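Reviewing the structure listed below.
All protein chains but one are shown at their positions in the complex.
For reference, chains read A and B in written order, and residue numbers begin at 1 within each chain.
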């Protein structure tokens, strides 16, 4: 299937599956939305602008994403937090080189703690490369770079953005 | 018309009409977006997770929704508040049993009070069942279950979520 036939709604479904896995606390499904070799990164807008290699989170393969989920599941956090993503409409473009689709979308992530009001955790933008996985033809993230605005207490990043 | 022909944009229009009726303070139009027999519920994520029947608001028919609007219109509130919904993209699936569409969408609701900054009221997820109303073929909610994250002062729920 040619990449040009990937429709926008397939990309939207991938975005929705991503949000659903995290917000519904089915984190184990999250790595499966990425290709085996992939690039997942969370970095601040300021660092991205300066071209600094500093990232709050960086995973270069699906296995590393699985490790991350394992770490989250086995860490004793003081509080049970839940997160909620609100994503803007995806801006779907052909990726440079014609291999896959470049997709941008704004996001806001909210956090809720027990017996507390919900608060804004961060806002930012996703820079994705979405491809049809040669393994099975499924649409997956080969890249999801999360760039957040403002300053963020690094400890507060527990779940994926 | 077969349900399979309900397109995604028709569901989006229903979601937009819902938000518009509430945010534009045309609450009287809100019950008309539901079927005569319906289930509207606002409950906390924690209670839903525990399977508890506690709900902040629960209406089982369009008539009850009308009653709710009447109650809002005739109650003297201390302040005039306005609300603003931001909804995520709807995730449209075939409902179990094939009758209607199951639709999920994240939401954020903001509240504004006179001479005050806008604040976040709550975030959460809608679990809808959308059907073509046999009465006239219009697309309507047979179910809208609003599950909000975090803790919410129950008194603060004045308008529908």
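What we mean here is this: a residue touches a chain if its C-beta (ideal position, glycine included) is under 8 Å from a C-beta of that chain, and two chains touch if they have at least 3 such contacts.
Everything quoted here is computed from the prediction, not taken from an experiment.
For the chain left out of this panel, the touching residue among A:108, A:139 or A:161 is A:108.
The chain not displayed touches chain B at residues 9, 12-13, 15-16, 19-20, 23, 82, 84-87, 89, 108, 110, 112-120. Seen across the whole complex, the unshown chain contacts chain A at 8, 45-46, 86, 88-89, 91, 104, 106-108, 120, 122-125, 148-152.
Quick note on the criterion: only the chains that are shown with their structure count from here on.
Separation between the centroids of chain A and chain B, computed from CA atoms only, is 28 Å.
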